[in-house]
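To start, the structure under review is shown below, and the notes come after it.
Note that one protein chain is taken out, while the other chains of the complex remain in position.
Here the chain labels run A, B and C in written order, and each chain numbers its own residues starting at 1.
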Amino acid sequence: METQERKRIPVAVLGATGMVGQRFIELLQDHPWFELVGLGASEKHNGRPYAEVTAWRLTGSDMPVGAAQMPVVACTPEALPDVKVVFSALPGEIAGEIEQAFAQAGVAVFSNAKNYRMAPDVPLLIPEVNANHIAAVAQQRKQRGWPGFIITNANCATTPLVMALKPLQLAFGVTKVLITTLQSISGAGYPGLPSYDILDNAIPYISGEEEKLECETQKMLGEWREGQGFVDAPIVVSAHCNRVATREAHLECASIELGRNDVSPEEIIAAWENYRPASQQAQLPTAPEHTLIYRHELDRPQTLRDRDAGHGMTVTLGRLRRCPILSYKFVMLGHNTIRGAAGGSILNAEWCVQQGLLPL
Amino acid sequence: METQERKRIPVAVLGATGMVGQRFIELLQDHPWFELVGLGASEKHNGRPYAEVTAWRLTGSDMPVGAAQMPVVACTPEALPDVKVVFSALPGEIAGEIEQAFAQAGVAVFSNAKNYRMAPDVPLLIPEVNANHIAAVAQQRKQRGWPGFIITNANCATTPLVMALKPLQLAFGVTKVLITTLQSISGAGYPGLPSYDILDNAIPYISGEEEKLECETQKMLGEWREGQGFVDAPIVVSAHCNRVATREAHLECASIELGRNDVSPEEIIAAWENYRPASQQAQLPTAPEHTLIYRHELDRPQTLRDRDAGHGMTVTLGRLRRCPILSYKFVMLGHNTIRGAAGGSILNAEWCVQQGLLPL
Amino acid sequence: METQERKRIPVAVLGATGMVGQRFIELLQDHPWFELVGLGASEKHNGRPYAEVTAWRLTGSDMPVGAAQMPVVACTPEALPDVKVVFSALPGEIAGEIEQAFAQAGVAVFSNAKNYRMAPDVPLLIPEVNANHIAAVAQQRKQRGWPGFIITNANCATTPLVMALKPLQLAFGVTKVLITTLQSISGAGYPGLPSYDILDNAIPYISGEEEKLECETQKMLGEWREGQGFVDAPIVVSAHCNRVATREAHLECASIELGRNDVSPEEIIAAWENYRPASQQAQLPTAPEHTLIYRHELDRPQTLRDRDAGHGMTVTLGRLRRCPILSYKFVMLGHNTIRGAAGGSILNAEWCVQQGLLPL
Partner (left out) sequence: METQERKRIPVAVLGATGMVGQRFIELLQDHPWFELVGLGASEKHNGRPYAEVTAWRLTGSDMPVGAAQMPVVACTPEALPDVKVVFSALPGEIAGEIEQAFAQAGVAVFSNAKNYRMAPDVPLLIPEVNANHIAAVAQQRKQRGWPGFIITNANCATTPLVMALKPLQLAFGVTKVLITTLQSISGAGYPGLPSYDILDNAIPYISGEEEKLECETQKMLGEWREGQGFVDAPIVVSAHCNRVATREAHLECASIELGRNDVSPEEIIAAWENYRPASQQAQLPTAPEHTLIYRHELDRPQTLRDRDAGHGMTVTLGRLRRCPILSYKFVMLGHNTIRGAAGGSILNAEWCVQQGLLPL
């Protein structure tokens, strides 16, 4: 990696003024492999400095000085000419065309938007879960005639679920998943949820979220087969999504049916604790020391106390116990705007560098 | 009921200074059948006026003037001599012996404590769910030699669940229930949950709660058989209980398996909306106009917006949809300190009056 | 009032879909003197039923059935032809012209908007504070040639302050007021404050609010002099406004300098508790039993516990003690969307009926 450290890959953030865009900027600060050289957002900003057009919303940091003076340009390849990689935090309404334009212009797009997630030639990638899905990129580029490509990351609530399930799928098989989420307000973006709607309240509905959890899980835990495409995992998922008054991280309660009846709790915990996928072994810059942490306390993970584990990149598990209906139940927690959004996309790009896919 | 209105039954509240005790006092104010004549709490209060020894915690009301001047006495039959009924808001550590002493002294005890809930001769009663379980009282009195008796109400999280399930059990059968709760802080009593533990947090654990949900549901939806006792309903329940930062009411997400495969959503909603059990028809003073309300909006019930339905005595349902794993999933909400505690106990006592069990 | 009860005055709400508009509709339900016959909002709604175009935000109630079916029309006198009174919950950007159009069309406008509050011929009215300011209406109509008129109510944070100060001004004189507010999120309307901005946060700034507190107080505690107009009270006000994570009601901490040095705390409390202005004696339908309540507990008023005093129309006071810098300090609390907005406007209209100003 020596050379990469010396000459970093020029990258840009699309949708730079929003909350996920801000997370990208925060996490790309001093990145050893990527150099933030461009910021794309609404055309109306017209080249004005980022600090002038953006109210910084993140609470753990101030706006990075480097980004503050950077001009905010339109989200077009022409306006961001020297960029090899873009991280897209664009809203779904406009992400589709813009991301395609960049891929056509030879740029590698790492997207947080939902538009291409379920496309049959686009990886929905978490390196620790389905690293080999990047094989789809070759077909994507060939079929679509794109010199660049698009790789997406999963919905913020799907992310901790598939990360928790993957080691169990490998070790025991997983056939059914019944999941109920308690999701943070930051999942709705900014301005997102009005405070009058959520203070002293819980809302048992998030538009489109349950469907995403159900189908993204099947794709991500499925296989990429050359010549055949993505084959869904034979896992039935039933989701119930709730919004609660927490700032960051989604807490999720799952009951699962395993492929075998004779699995002990100790084996499950061992499967989680010993999970070291190839991407983890590669020690990517944004990867946490532990992909998964199992907490043995009775009342963990908790949204507030565990969300920053591994700088927001670790998924924390706990409360494993038998389920009288399916096989086991447990709780998991993942940071929605780091692991489930910006951090996840950056890790995807790092995996592509590590695998020689980048720079193109 | 004319005569009862003219001469009300003298009642007392045990554990009068705590949060559920306060709810009892609030709800008994101006009750048409019951007259609050006594307040029991720790002996140390030694007859001092209620207003002197109690900080009123309820937010919708001030301390009722009548109760304010009442002396707070020990929780013994001797200290509360003319009382025919006691409502017990005692903590489990001391409820057992005290409630027994009152039953032995010929008093009817309506208890919110957990001690006798699972006893084989004590009804765990919600009039709209298992009204005929009061038949157990005859055996209880005979077996134990008590001139009085004890009737308990369910855990605050079990209450909305069994109320939602009962009409479905009657109409279609229910075989499995997977339930995840989002419970309010008032469920932990006062002082209960430290604010530092719950502000900006969700906690996936409440001690003993999941077990209560699982076994109380089976008892309440089961039958009382003369000569045989309580027979559990053959329903498997799996619960996951969470605490969230809401003040009142528990929101609960359920997936259920019905006894028949061919039930349509319309039939389920009709079963809920048309549910008029005998106790409902009796128009008891504390009974709400509607036992169950089904909200057709996509995002209801919500903790804040639906908790006061039917003055806190109605359970609100919503979001019925098919579950890919079990038959259906839906959401329910019940007020934990009214329907799930003090209001439920008072309704139980009213049902006993209506059924001629009171006054003894 | 017999006749008025038989034939109620037809009224409409302008800005009916917003949060204050909803409060107007809630409070006008079953009003003895006013009959809600019209709902005005954006033209785009084009006559569709209120229930179709409005998400009901208030949490203590469902949308009134009567309003639900009412067509939502444009905010023009032509679209609301038979209306004698309009209650305006319009935003400041459009309130000015629309309210004027209604006044020109002979309608009495009771406005919650800021536009005319400081106009030299428009009363900024709270009946218990400056009831005789309605004398300005005659000059307003004459000068402007309006067959109707406009009366405004004060900013939601100014309202409890002037209500607390008025009896002291009458009894002792008031010369200086240093006030710091802790204001609820509903003061920002809906959607208002994003939850991500206020959960676990306090914000020491509300745009324009401090200026309003400072100048409205002087106008309201000042006099209307025939031929001379409004004369500000010689009171210096210094305000600091904060937003905190509470749903309803503004808590305000004041230090004041009185006109006399020899006033005892008992005299101040007596001035508050004995305050019975003419409007109070008139027993208007929306007037609370007590305009002001003084709580003697050390830690009252509290936002949550005291906001519903007098159905949200009472201002609650407490913690009176000497100030080492000015004369005294104390705390007050008022419900911002009831007394400080919709309820205040309706009370203003009732006062005009009582004074013979309505119907025109």
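We take it that a contact is a pair of C-beta atoms (placed from the backbone, for glycine too) under 8 Å apart; a residue touches a chain by one contact, two chains touch by 3 or more.
Here the structure is a predicted model, which is why all the values come from computation and not from measurement.
The hidden chain makes contact, of the residues B:C75, B:V107, B:A171 or B:L193, with B:L193. Take chain A: the residues that touch the chain left off the picture are 59-60, 199-200, 304-305, 308. Residue-level contact of chain C with the missing chain is found at 176, 178, 180, 182, 200-205, 207, 214, 236-238, 240, 242, 244-247, 251, 253, 255, 298-305, 318-319, 323-326, 329, 331.
Annotation for chain B: contacts to the undisplayed chain at residues 19, 57, 185-186, 190-200, 245-247.
Rule of thumb we're sticking to: only the chains that are shown with their structure count from here on.
Chain pair with the most C-beta contact pairs: A-B. For the pair chain B and chain C, the distance between mean C-alpha positions equals 41 Å.
Listed for chain B are residues 200, 304-305, each touching two or more other chains.
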